[in-house]
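All protein chains of the complex are present and in place, except for one that has been dropped.
Chains here go by letter, A and B, matching the order in which they are written, and residues are numbered from 1 within each.
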Amino acid sequence: MPKKSFRQAVNEALRQEMERDPSVVVMGEDIAGGMGAPGEDDAWGGPLGVTKGLLAQFGRGRVLDTPISESAFIGAAAGAAATGLRPVADLMFVDFMGVCFDQIFNQAAKFRYMFGGKAKTPMVIRTMYGAGFRAASQHSQCLYPVFTHIPGLKVAIPSSPYEAKGLMIQAIRDDDPVIFFEHKAMYDDEEEVPDEAYTIPFGEANFLREGEDVTIVAIGRMVKFAREAADQLAREKIDCTVLDPRTTSPLDIGSILESVRETGRLVVVDEANPRCNMATDISAQAAEQAFDALKAPIRMVSPPHVPVPFSPALEDEFIPSVEKIGAAVRSVMAAPARRAA
Amino acid sequence: MPDIAPLTMPKLGLSMTEGQVAAWHKADGDKITAGEEIADIETPKITTALESPASGTLRRRLVGPGETVSVGALIGVLADPVTPDTEVEAFIEEWRARFAAEKAAEPEAAAPEQERVATPYGPIQVLEAGPAAAPPVVLIHGFGSDYQSFLLLQPLLASRLRTLAVDLPGHGGSTKELPGADPASLAKAVAAAMSARGIQAAHLVGHSLGAAVALALAEQEPARALALTLVSPAGLGPEINGEFIAGFLSARRPRALASVLAMLFADEQAPVGHEMVEAVLRAKRLDGAEAALSAIAAANFPEGRQAHSLRHVLADPARPVNVVWGRHDRIIPASHAAGLPPHVKVTIYEDAGHVAHMEKPDHLARLI
Partner (left out) sequence: MQLNRDDLLRAWREMRTIRAFEEHVHTEFAAGGIPGFVHLYAGEEASAVGVCMHLSDRDVIASTHRGHGHCIAKGCDVKAMMREIFGRAGGLCAGKGGSMHIADISRGMLGANGIVGGAPPLVCGAALTAKVRGTGGVAIAFCGDGGANQGTTAEGMNLASVWKLPAIFVIEDNGYAESTASAWSLAGDPVKRAEGYGMPGTRVDGRDFFAVHEAAGEAIERARKGEGPSLLHVKLERFFGHFEGDAMTYRAADEVARLRAERDCLASFRRRVTEAGLLDGAALDAIDREAAALIDEAVSEAKAAAFPRPAELLTDVYVSY
């Protein structure tokens, strides 16, 4: 099977769905690039080249460059979705939600409920997240917990190229608004990705490995780190389950609890800032619903409560690492077994 | 036997480069008979028992449980009990030196890759391996599987035969548009894939549903089927495990699917590899795959019964036929092997289940 990058996987998903369904359109700033400029058409193909080539195949009518106007085009995507298109809008960096969030959380997310179930809003917002690019505080955040908080939105966070293609096709075919998070440091990751179209259902966690000692739940890029940590820990005879929820809304809490009941130990790894992030949410649900099964305190591995810094020395310290995950797992293994009440 | 015999990491599948000794069943000093299971070998795709290639005393285990080594690496040594330790040590040292030198000298040949061939029924995925001039063998997998079903058998055959493993329509990398869901229709697509690769006639090896497809092909175009090897074939009796079929279709999560796939093996505790489960899940997620598999299940195994009988195809005494079954087959009972015409050679493995080509690949390879 051919190996493809995360970038190619998303591109292929968009292309195949645009071929399959004429109501699918893509829009965003520099989604083709060079609009109105004297140089090449499709000059950028998206800020990091993810949508390259779509213009040539589908034309300006379905590949829509926009002015730098996030409120206008994210709102337009919502309005288009409510009236019959399936738009995929590129909100370049999720940090830019600050200038258009109303159109997402007050409009698109709530149409269906406010209108008594008579509307559907099948839109996808693609957006880049995450630290590691030396892009500093306004281009590096992991804001998926904010979107996960909003009823009416779905949130997908693929952890690999295979996951990205299947989740993107599902997102486009889904009748609800989906926020699709792409980690900017993962675009060149490669793995085997089928040429054919396929879907990965939302709300079904992926077990990357199953072990008896500790459950590690990780999100997005952190899945890769958690897997690496688990491989190292296996050599120390610590046998970990690594669970990727794939979507934080809906969240497959059932699989997480099932695993925690088996291992009795939980470590949650989340690149989002630590207050009210996915780690706190998942930990709270585990504590509430599987307290009796826990043999040790839950550990959360998240960055500190600070903005993402610029200097490489500081940013590297900010991002959860394989070492920090390993240390958290060792600490829950070392915790004295809780006595039954 | 020679005084000293090496135990090496086997190559389980065309793309395997290393494997793990999951467990030893024998200890240093145990007497071993050739063919006895002495260790479990694990790869991400499969876990399988290593059968001893020779008889003797297990003198040294060189790789501990859980350790991963390259294919061909020495993992243990068998020798006569009277052979001195010094000779055993010298053998090990010499073997390791030679292995290291050989590995350095010849880089691994690239594993053959699967490809899609165009047919009138749509693209059909095949994996071809073995010398092009050798007699051809066509491998046809069972329901819900794909060419990787022959992961263990195909490399054993490919050393002397031209092998072509075919993904049936609705399966693996082949088209999800079915030419029809019954064995006769699926057989047309297999014949088309053979033609596309310039194979007019071959020894057809079919497993389960694939065996029914092989029978249907032999019926439609007798000249194409020079011989038949049928592993736990469908089409020879009415019973089939409806729970397996329904469970396979409905399972969406790894754990649920793993417990369904475990029914394929004689050993109920058979660890079904994570990658095998993942591969099946991924195949089922492809657009159209679930619908195609459901249609095939409905056409061939409605309500836990088999819809097609193909026993009559075995009547021709001129065509050599092997029927192979595991005594512990929990999908299609081995009793279907009874009452076949006398020219049909029936082999029942006492310690195999529904997938003798995975459980007994070496024996099966010798039969073909």
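Methods note: a residue touches a chain if its C-beta (ideal position, glycine included) is under 8 Å from a C-beta of that chain, and two chains touch if they have at least 3 such contacts.
The structure displayed is predicted, hence computed values, not measured ones.
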Touching the missing chain are A
In the whole complex, not just what's shown, which of A:D42, A:D176, A:D189 or A:D270 touches the removed chain?
A:D176
Kindly note down the residues of subunit A that lie in touch with the hidden chain.
23, 25, 61-62, 64, 66-67, 69, 71-85, 87, 102-103, 106-107, 110-120, 151-152, 154, 174-176, 203, 250
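Throughout what follows, only the chains that are shown with their structure count from here on.
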Provide the C-alpha centroid distance between subunit A and subunit B, rounded to the nearest whole angstrom.
38
Which of the residues in subunit B come into contact with subunit A in the complex?
114, 173, 176, 252-255, 274, 282, 285-287, 289
Within the complex, subunit B is touched by subunit A residues 1, 162, 166, 194, 196-201, 204, 206-207, 209-210, 255
